[in-house]
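Rest of the complex left out; these chains stay put.
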Amino acid sequence: MKPIVGIIMGSDSDLPVMAEAAAMLEDFQIPYELTIVSAHRTPRRLYEYAETAKRRGLKIIIAGAGGAAHLPGMVASLSTVPVIGVPIKTAALGGVDSLYAIVQMPPGIPVATVAINGAKNAGILAAQILGSFDEAIEQRIAAYKEDLKKLVEDKGKSLEE
Amino acid sequence: MKPIVGIIMGSDSDLPVMAEAAAMLEDFQIPYELTIVSAHRTPRRLYEYAETAKRRGLKIIIAGAGGAAHLPGMVASLSTVPVIGVPIKTAALGGVDSLYAIVQMPPGIPVATVAINGAKNAGILAAQILGSFDEAIEQRIAAYKEDLKKLVEDKGKSLEE
Amino acid sequence: MKPIVGIIMGSDSDLPVMAEAAAMLEDFQIPYELTIVSAHRTPRRLYEYAETAKRRGLKIIIAGAGGAAHLPGMVASLSTVPVIGVPIKTAALGGVDSLYAIVQMPPGIPVATVAINGAKNAGILAAQILGSFDEAIEQRIAAYKEDLKKLVEDKGKSLEE
């Protein structure tokens, strides 16, 4: 199936985190592609990726990056496809640098930012967006939330006993 | 026309900021509703708002709140509709409290967070999401980005002269 | 004995921290209940927990949560029972996100916030509150503080020798 979500990251060191976004999309049966695009090391690749995103059929792009994280914002500037940004935790500043560099976008070019290392939530958010226009996906999300609830309730009950 | 985007805020003091989201949606000809729902002062109203959002036809909810900002996250927990969170600037901490309270959601329940006081971008992001499924809206966003570009280029040129 | 303090937490990963609150209440011979209620994964359970707290006889609720920590504030919004909030330490930001999300409550709905991971103090604070209306508990707290004092004095003396 043709991918409708693109997952990109600035470095393969981000893969352990970003793989959680992919895992969620698989759970929700949403076709995706995943690759490395570095805003700083492959700026022309970034340009090409972003400019072709729409006509290649992507509905949402998930972009993870750390430190002076420019990838999500630059993709957002080069495309009308909505971009979900994942700030990657950093050794020195815990990821607050990544967070500020992604979330504090200027008027005109938003990035939908999730928590530091929150790639799992990026996958769920992408699914929710698709689910607003696709009943089957929405049902799977509702079921997922129901499972989360049950899990908490079961743990709660075993604690109460 | 039936609203497809809901804009809510925790207090009417947030209105001057949140009105920018509404203005963008009007520019993009997207029907929306706007009201006040306080997570802390009207928790039952929040429950009802979030629980009925989907069947009332909302595709996206934009929620602004400041300080210990719980509104966006609680709406997200109560609905499968994607939620865009706007951290409102605060007097003491500049809005970093609002930002953390909105963006740092736990696994399972994402909020698509924009910049502090970034309500304008929340409106644009909502439009981009809708535009991924509606060619006419996507065209308006492309035109809007083209206008932004021209504006910068014109200012650049007048500076260069 | 019927519990008069409720201890809740957003996730069972918070249990090692929150158990310290329970341990203090046991030391002070205060009956309590302990369970998991997630603001984000079980919002309706939260609703029910908070709404029934008073009539079930709870005098104080201790709620621990991390990141975009909404549990203490939402319980406070849904009940008149005083809520003690415990910000749980987080991997990326050390718990400053949890702290801001709990302590910076808007006018009208306070949460009595203790230190990051300060569940032990949450238990003591609950005991102090009860002790203001129960001489026996107050005596136990006075004795506990006397023990703390002696411990410090003994250590001080052995250092001085």
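For clarity, chains are labelled A, B and C in written order, and residue numbers in each chain start from 1.
Quick note on the criterion: contacts are C-beta pairs under 8 Å (C-beta built on N, C-alpha and C of every residue); 3 or more make two chains touch, one makes a residue touch a chain.
Treat the numbers as computed from the prediction; the structure is a model and nothing was measured.
> How many copies make up the whole complex, given 3 shown?
8
The rule we apply is simple: only the chains that are shown with their structure count from here on.
> List the interface residue numbers of chain A and of chain B, divide the shared ones by all numbers used, and answer same when the ratio is over half, different when under half.
Over half shared, hence same.
> How many angstrom between the C-alpha centroids of chain C and chain A?
The mean C-alpha positions of chain A and chain C differ by 35 Å.
> Taking each chain's centre as its mean C-alpha position, how far apart are chain B and chain C in Å?
34
> Just give me the whole-number Å value for how far the CA centre of chain A lies from that of chain B.
The answer is 18 Å.
> Multi-chain contacts only, two chains or more: what residues does chain A have there?
In chain A, the residues touching two or more other chains are 115-116, 145, 148.
> What part of chain B is in contact with chain C in the complex they form?
Counting only chain B, the residues touching chain C are 10-11, 38-41, 43, 47, 66-70, 73-74, 76-78, 90, 92-93, 96-97, 100-106, 108-109, 111.
> In their complex, what parts of chain B are in touch with chain A?
Interface residues on chain B, with respect to chain A: 54, 59-60, 80-82, 84, 99, 103-116, 118, 120-122, 124-125, 128-129, 131-133, 138, 141-142, 144-145, 148.
> Spell out the part of chain C that touches chain A in their complex, as residue ranges.
Listed in rising order, the residues of chain C that touch chain A are 11-12, 15, 33-38, 41-42, 45, 67-68, 91-94.
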